[in-house]
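The block underneath contains the structure these notes are about, expressed in structure tokens.
Only one protein chain is missing; all other protein chains are in place.
Should a chain be cited, it is by its letter among A, B and C, assigned in written order, with residues numbered from 1 in that chain.
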Amino acid sequence: MAAIETLLLQEALDGQALYARFIAANRLSGALVSFSGRVRDTSATGAVSHLYLDWYPGMTERSLADIAAAAADRFEVEALLVAHRCGEVRAGEEIVFVAAASAHRRAAFEAADYLMDRLKSEAALWKREVGTTLEGGGFDDWIEPTQKDSADLKRWNP
Amino acid sequence: MAAIETLLLQEALDGQALYARFIAANRLSGALVSFSGRVRDTSATGAVSHLYLDWYPGMTERSLADIAAAAADRFEVEALLVAHRCGEVRAGEEIVFVAAASAHRRAAFEAADYLMDRLKSEAALWKREVGTTLEGGGFDDWIEPTQKDSADLKRWNP
Amino acid sequence: MTVDILFFGKVADKAGIRQLKMELSDTGGSLLALRDKALGTVFAAGGLDATQVQMSVNQVRVTGDMPLSDGDEVAFFSAFSGG
Partner (left out) sequence: MTVDILFFGKVADKAGIRQLKMELSDTGGSLLALRDKALGTVFAAGGLDATQVQMSVNQVRVTGDMPLSDGDEVAFFSAFSGG
């Protein structure tokens, strides 16, 4: 049985603190992989000031837990941690952190990679990107999953 | 140009401190992947007390730098960190830490994965596993790369 | 006999509303009928059509039709985008 923790955070996500906690809790695992995702200050549209992640209280938490449980079923992992922001996330802040501990390095890599691909398209979150274009106008766009996100997801269910 | 740091450490490797440093140095990167490898206290042979990693001063450091440079050439990364222990590494201690920062999550995952596969078979290190068998006898065996290690490496040069 | 209706993401934005209560009797108790009624009224102003609207009932995603019961929580939303 893998130890699974999932967190939906309305306040700052501190990947460094989560990493420290995860590594301390898994001192017997041979391999530990982590991923941290941060809001970049530029996008194809212009300078990004923040993202807003709409969420569905209850359903969003459950979607994170379901994705983590599927990863634990699929890969030989000893522990998984998934933390995702919701609400307003400013440029430069962390938006997502995942970590996987395993006896085997390949399983740890694959579990973290799989978690990220599924979170991107299957976590119950809706992302809006807010900022200023090169021409100085404001933008505020809903982000839909891209073809790349969909292709990434298909790698796991060919 | 990616920022590359490689470390060959005769003393304790502190993955948590390296992670903190790497994340602080790459606050503009969108994606950060890390791998931490630890000496497990059991192996197929028995209870492991420690590994001893023989190394070739100069050549070992250069092999780490060459592997990191190849990863930076191959993947779109903004920074790479590779830290590897040498000498005696006790069960429970960290033996290797790698981290990759990129604008793209796939590149960060692949760079870390690639670094680990190459370090396993191409870092100028020689690993001896020391411990006690189930029957109570001592063992002290040189570890050679396995067929799996060789297959892992071939994934990158099919 | 009412259902609670919630809107999320682009759908909430376009609809200009996040929450609504509707009488089940108005839609014959079917999820798709409820959706089409909502599209015809709330969504029409935002220019959303059915292909852009995903659904859940009591926080479980549903792709086809299903009968609704008193007190069900129905949500309409756009495609997820996390990570």
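The rule we apply is simple: contacts are C-beta pairs under 8 Å (C-beta built on N, C-alpha and C of every residue); 3 or more make two chains touch, one makes a residue touch a chain.
Please read all numbers here as calculations on a predicted model, not as lab measurements.
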> Which displayed chains does the hidden chain touch?
Replying inline: B
> Among B:2, B:18, B:31 or B:53, which residue is in touch with the absent chain?
Replying inline: B:53
> Which residue among B:13, B:71, B:91 or B:125 touches the omitted chain?
Replying inline: B:125
>> For review purposes, identify every residue of chain B that touches the missing chain, sorted by number.
In response: 37, 53-56, 58-59, 62-63, 84, 95-96, 116, 119-128, 142-145, 149
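By definition in this document, only the chains that are shown with their structure count from here on.
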>> Report the inter-centroid distance (CA atoms only) between chain A and chain B in whole Å.
In response: 25
> Just curious, how far off is chain C from chain B if you go by their C-alpha centres, in Å?
Replying inline: 51
> Taking each chain's centre as the mean position of its Cα atoms, how many Å separate chain A from chain C?
Replying inline: 27
> Which chain B residues touch at least two other chains?
Replying inline: 105
>> Two-or-more-chain contact residues of chain C, please, as numbers and ranges.
In response: 83
